[in-house]
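For this depiction, one protein chain was excluded, whereas all remaining protein chains were kept in their positions.
Take a look at subunit A:
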């Protein structure tokens, strides 16, 4: 397939996932800021924005409304859901002849809520649910209508690299603001739709440690970091197409595999000792893997000015 189209598919995967994950993170964090009297609004908003890769200048007021602007509504802010949905649609527009018609329409109708003004009139937390629903429709339509060919693999690769990155941010925000112990991990689990599953797995015992382990390392929970990395590896494997007797020829594959091994083979307490730094390392790996994929598969196409939050 054309390199340019492959690149578009990869970024459709990333942006769509980013919109959903941002909605999930905002849902939990805004609720916490509103409900928890012990949380200082200004500090909480600043640290959340920093984790999401965007900074307010110290002179700017940082409140809930600025937070929602930057991460939800502002179409010019590269960290916002509005921006991600617009960018996904823009990428889809350039790859339109290769997308199934229903998939294109799902992306297009979602995007159209933004210029039509409907998007900015939806309030929190309603808008978080709306974005999750739309993304579910986009992903479901892709699942039901796309050939499992190369373009599918690039879509999956983009989705899972982004998911690993975003789940790591969700974990980082939790550990960063974690003053109230297990209850904050509970809301993070809820944001991932994982709370019930977590309780079932852990027979109802809630501990911070168990929650972090679940979100980071569970192999069969679809939003965990390790699961996302596994799926990204799977996509790279299929794209590479040859069975090697030793090692991997693909730099992105090596980077992601090494990261996953380092998460999985270290003692949990070691991992949890400095969670924010660990998560940052993961995010850097995702950025480097993206670079490697770009070099190998998309380099044919001229460097596109993809707006990327953290140089990915």
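Quick note on the criterion: a contact is a pair of C-beta atoms (placed from the backbone, for glycine too) under 8 Å apart; a residue touches a chain by one contact, two chains touch by 3 or more; residues count from 1.
Operating definition for what follows: contacts and distances are computed from a predicted model.
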item	value
Protein name as given in UniProt for the chain not displayed, "Circularly permuted ATP-grasp type 2 domain-containing protein", "Potassium-transporting ATPase ATP-binding subunit", "1,2-phenylacetyl-CoA epoxidase subunit PaaA" or "TlpA family protein disulfide reductase"	"Circularly permuted ATP-grasp type 2 domain-containing protein"
Residue of A:35, A:97 or A:270 touching the missing chain in the full complex	A:97
Touch criterion as defined above, residue of A:60, A:105, A:133 or A:196 at the omitted chain	A:105
Residues of subunit A (touch criterion as defined above) contacting the omitted chain	1-6, 90, 93-94, 96-98, 101, 104-105, 108-109, 112, 150, 239, 297-298, 300-302
